[in-house]
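Sharing a structure below in structure tokens format, with a few things to ask.
Presenting subunit A:
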Amino acid sequence: MAPVDAPWEDKMTTFLTRRTALLAAATCAATLGLTAIAEAQTSIKIGYAISRTGPNTGGAAVTTIPNYELWVKEVNAAGGIKLGDKRVPIEVVQYDDRSNAEEAVRALERLINQDKVDFILPPWGTGLNLAVGPTLNREGYPHLAATAVTDRAPELAKRWPNSFWLLGTSADAAKTLVELLNKLRDEKKIGDTVAMVSIADGFGIDLSSAARPALTNAKFKLAYDKSYPIGTQDLAPIVNEIKALNPDVFIAFSYPPDTLALTEQSRIAGLNPKVFYTGVGTAFPLYRQKFGKNTEGVMGIGGWSGDSPAIKDYLARHKAAAANGAEPDRWASAVTYASLQMLQQAIERVGKIDRAAVIKDLQTGTFDTVIGKVKLENNMPTRYWWVGQWQGGEFYGIAPAKNEGARTAIVPKPAWVAP
Partner candidate 1 sequence: MLEVKNLSLAYGLHRALDGVALNVGRREIVTILGANGAGKTSLLKAIAGVVRTLPGKQVRLGGRDISALAAHDIVESGLALVPEGRGIFGDLTVKENLLLGANPKRAREGEAARREQVLALFPRLRERAAQIARTMSGGEQQMLAIGRALMSNPDILLLDEPSLGLSPAMVQELFATLLRVREAGVGLLLVEQNAQESLRIADRGYVLENGVIVGHGTADQLKSDPAVQRAYLGGVPPATASSS
Partner candidate 2 sequence: MSQGSGTPVLTINGLRRAFGGLVAVNDLSFAVAQGEIMGLLGPNGSGKTTALNLISGVLRPDAGTIRLMGQNIAGLASYRIARLGLARTFQLVRVLDGMDCRENIKAGLAFQRPHLSAADAEVRIGALLDRVGLAGHDRRPAADLTYIDRKRLELARALAAKPRLLLLDEWLAGLNPSELAIGIDLIRSLRADGITIVLVEHVMSAVRALCDRCIVMSSGRKIAEGATADVLSDAAVVKAYLGGVAADA
Partner candidate 3 sequence: MTARVAGFGAAALTALALLALVPRLGNAYYLALAISLLQYTVLATAWGMFSGPTRYVSLATTAFFGVGAYTVAVLGEILPWPLVLLIAAALGAIVAGIVGLSTLRLSGVYFVIFTFGLTELIRQLVVWFEVNKSRVLGRYVFVDITQADIYWQLLALTAAVFLLGWLIARSRLGFALRVIGEDETVAKHCGINTTFAKVALFTISATVMTLVGAIMAPRWTYIEPSIAFNSMISFQVLIMALLGGAHRLWGPVLGAVPLTLLFELLSARFPNTFTIILGCIFLLIVYMLPRGVAGLLEKLSTTAGGKTRQRATA
């Protein structure tokens, strides 16, 4: 199972050391005469426009909004963000972007020009993050995109040096998945027939386009490779056809409603491949709530180090703070929360509202977050969780295997059981 290598004390020590260093840095900054400016600052205004209505609501409500709220609450409970030697509370300005690119852009322009916010938190989703990219770049605000997956991320990071693409590229995601499958095949745990479906949306198409050549190059047999449109109400024909092909691996680059529907339909049709991998939504607490014991062995995109104390602590805090005790999803939620921690640490290190300096710090600094230590290279993290798996009611990251806290995959997936 998961290696529990680092003794508790060690971690504690590192933590303390790190904190001391931070404190030292802050004190340094303060003594360098920045106190005056910090004193003038009675609060830090943070703004965001998020999809509270429209088709993006489902994603934003699970992954983004609770984390923004949790973070603000925690920071303010602790007295605020430390600017120099004093803590300054966060003041929030928020809008609804109505899941609309134009509204999102305008809302941000309002935040910047009317509300004169100090920092901006990004919207949910790839499309909206790309839409607001130019604005944030032009106005020099750091842009910590924690819910966008795009293959152009490296290029975008160059084009907009203020933007940080924390969720990685779909090419990387597909590559990691195929590497995992390759390894499993080498271990003779699976054969080489793969069935792949993808949602006809930027996300699904990017991923399937990347996975297709990767699978073919790795000599996997792609027995089924189709896409389905957003809003498809019954995926039974797809599942039934795949079942007839009896593949070793089932891959679905799907969105939450389809992820649930595909899983349910697979269970009903008795599609029981050795590897069962679904897309966004697999890591949602709703998935476990709906499928209970049947989640065991299901793989999905994302994941986290479920054994790490930081994550466990984060999970507890999230549950305590969110409405109805909702849990975070096991992928982008933690990244989102981590991005907020990074922002906070960068601001505190800079010690004043200096966005250019904060961007610089984000580019170069190292951050202590719930997902571990993060150090960005070319505005992107160096490691991601690309494949996770439900094991014993928790969704653990399993690939890339070199990631700290990676668990070993359970393959083959246990057969579906009656609920």
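Everything that follows uses one rule, which is that a contact is a pair of C-beta atoms (placed from the backbone, for glycine too) under 8 Å apart; a residue touches a chain by one contact, two chains touch by 3 or more; residues count from 1.
Candidates were picked such that all candidates are chains of the complex that A comes from, given by their letters.
These numbers were taken from a predicted model, which means no experiment stands behind them.
One candidate among 1, 2 or 3 touches subunit A in this complex; it is 3, while the rest do not.
By the touch rule above, subunit A contacts candidate 3 in their complex via residues 52-55, 94-96, 98, 100-103, 105-107, 109-110, 112-114, 126-127, 130-131, 133-135, 138-139, 150, 152, 159, 200-202, 204-206, 209, 227, 229-230.
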